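Our next item is chain A:
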Amino acid sequence: MSIEVNNLSWEIEDKSIISNISLRIDEGEILTVIGPNGAGKSSFMKLLSGDIETYFGEIYFNGVLLNDISIQERSFIRSVMSQSQEIVYDYSVKEIIEMGWLNRGLSNYSKDFDEAIQKIAIECSVENHLEQRFNTLSGGEKRRVHFARTLIQLWRPSGSLEPRYMFLDEPTANLDILHEQKMMKLIEKKKNEGIGVLLILHDLNLAAKYSNRIAIFCNGELVDIGKPKTVLTDKTLSSIYGLEMKIDKNPFRINYY
Partner candidate 1 sequence: MRKIYIFFLLLPFSIWSACDKSNDPSRVVIAGGSITEIVYFLEYEDKLVGIDVTSNFPEETSEIPSIGYVRALSTEGILSLKPSLILGEEDMGPPLVINQLKLTGMDLKIINEDRSAQGILEKIECVSKILGITTQERLNKIKNLTRDINLLQSIAKKNEDKDIRIMLILNMQGTSPIVAGQNTSGDGFIKMVGGKNVASNFEGWKPISSESIIAYDPHFIIITERGMSSFSDIESLSNTTALKFTNAAQLGKIYSEDGMAMLGFGVRTIKTALNFAEIFSK
Partner candidate 2 sequence: MSFFSLEQKWFKFVKSSQIKLLTFFLIALISIFFLSVTLGSFDFNLRDLLSRKSDSLDSIVLFEIRIPRVLLAAFVGASLGISGASLQGLFRNPLADPGLIGVSAGAALGASFVIVVGSSFFPEFIFGTFILPFSAIIGASFVISLLYIFTQGFGYQGITYMLLVGIAVNAFASVGIGILTYISTDSELRGLTFWTMGSFGGSSWQLIMPALIIISLTVLWLIPSSRKLDLLQLGEPEAYRLGVDVRRLKFKVIISSAVIVGLSVSLSGMIGFVGLVVPHLVRLLGGVNHNYLLPGSALLGASLMMGADLLSRILIQPAELPVGLITSAIGAPFFLWLIFRIRKS
């Protein structure tokens, strides 16, 4: 199953933000979108998330038009993590993670629930903070808590074959190198569990290392899409970023000057 985007276009007040983009995101793969600021990457993710109601073109989730999927149903199919807002009240870390738990009337509620929270908290390295107030955490730690929340949202009893997708806009921002690597490894793990991942990254080397495919955006258009080694060329990158770039092949590494 996959997400299919056909001829997607979107404009605000006669200004075109996204222009005729078509692509596919499969289950069990990581598709990373890269491109300069203002290329339309975040807008693209918003459109796929269902945040925006009117646009041109079609978006299909597992063969069903996005507009035909109810707001609640959508939350069962995909989770989204982007820039988070300040949380005004003193929720604990555990309470924030629990917010990803969806109301699906699953039986044997408590046992599964508590185990899942524990497990995911450990995966995201926040299990020591569970009873702490969320607002006392550092920026990076908060990010990991939000990530844990999106993981709980997609959590299913083992053996479930429901297709699920994860959209992440700059998930490694504010993370130190250790936790950046940990997060990417975790995303990879989830991909291997069958989740389809749409990622936006600004770090090209990170993108090259972890993505199955890369989509290159520029000025709202899809410049190229394919395997990292194929689409990441000196010529393409230098022209869209306006910066001289040279790519080493072995080990694969993007250098800029």
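Here is how the candidates were picked: all candidates are chains of the complex that A comes from, given by their letters.
Points to keep in mind about this one:
FYI, a residue touches a chain if its C-beta (ideal position, glycine included) is under 8 Å from a C-beta of that chain, and two chains touch if they have at least 3 such contacts; residues count from 1.
The model shown is predicted, which means the values in this text are computed figures rather than measured ones.
By the touch criterion defined above, chain A in this complex contacts candidate 2 out of 1 or 2. On the side of chain A, the complex with candidate 2 involves touching residues 49-51, 71-76, 79-80, 82, 84-85, 87-91, 95-96, 98-100, 102-103, 105, 107, 109-110, 113, 153.
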